[in-house]
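Below you'll find the structure, written out as structure tokens, and then a few comments.
A single protein chain has been omitted; all remaining protein chains appear in their positions.
Coming up: chain A.
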Amino acid sequence: MTANKPSLPIVENFSRRAAVKGGFATLGAASFVAAISPLRHAAQNSSAGEFMQNHYTELTPEQKSDVLARLESEAKENYGADVTIGDDRPIPGTKFVYAINLSVCNGNGKCVEACHKENNHDRATNQSYIRVLEMPVGTMDMEQGSTTYTGIVPKDGKFYLPVQCQQCDEPPCVDVCPVKATWKEEDGIVVVDYNWCIGCRYCEAACPYHARRFNWKKPEVPAEEINPDQSYLSNRIRPVGVVEKCTYCLHRTRRGKLPACLEACPTGARVFGNILDKDSNIRWILENKRVYILKEELGTKPAFFYYFD
């Protein structure tokens, strides 16, 4: 044995440079796989039909019925509930408007609960499209309101301001959406295509009324508590990672019924109707009561009014 002879065999043609190259190539391939792993998970969780689905407004009737059937079977698979998902379109000649009598509202929160149940919100967070602010008398400044009040209501020196989507005629949330996943329909309701939303939450930031909600996790609703009367643009159970909002219960109101929050109100503070109907209750209120709108100075032109007796 000589001293300069290596103890281990050396592979021919294997230079230090090639080893470094190989190492980096392996590293690159690994990082590529890691980078596309969200895509692989997405492919597992969503069918090709969902992945390839068009924007709601571009679906043909055949595609729409396929989509609705797929969503119904997914609801059965994921939640164990037999639901019907309708495709409710605006009634010609209607523009929906809401009004709340702040002289009467006592902040009991039944509307919040009714919305929670009607719209299949996540049970763990008690999510709802309505937030009732306890306000000091003498101001309409939302920043002075508190949503954390509890106990006996109404309290002295306070009034109660329920805030939900105002279905603005100039909706800032629609303007900022980079993928046009949210838009305003002919009857004034601002809707979201939950299957088109990318979850960027620009709309949530743009809304001056804090009316939009983000699904941070998959909504959990027990099968027996799921409201089976659903609609594509309304209360079907939303996927994780998308933004949702009040739709004036369009799965009810476009079938002629009153919204769930109105029916639940024990004080009768809520009024709903078609502003294009000259004889409607809502027109009488706008013409005869002291009517306010929230954050008028922003120019959002809400279809939601507050009035006092």
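By our rule, a contact is a pair of C-beta atoms (placed from the backbone, for glycine too) under 8 Å apart; a residue touches a chain by one contact, two chains touch by 3 or more; residues count from 1.
Here is the rule we go by: contacts and distances are computed from a predicted model.
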Answering from "Doubled CXXCH motif", "Cation:proton antiporter", "Hydrogenase maturation factor HypB" or "Acetyltransferase component of pyruvate dehydrogenase complex": the UniProt protein name of the missing subunit is "Doubled CXXCH motif"
In the whole complex, of A:58, A:143, A:224 or A:309, the residue touching the missing chain would be A:309
Of A:138, A:157, A:178 or A:266, which sits in contact with the chain we cannot see?
A:266
Option touching the unshown chain, where A:58, A:77, A:143 or A:224 are the choices:
A:77
Chain A residues touching the omitted chain (full complex)
21-22, 25, 28-29, 32-33, 36, 39-40, 43-44, 46-51, 61-62, 64-65, 68-70, 72-74, 76-77, 84, 86-89, 91-92, 99, 101, 104, 106-110, 112-113, 116, 124-128, 131, 147-154, 229, 231, 251, 253-258, 262-263, 265-268, 271-274, 281-282, 284-285, 288-289, 307, 309
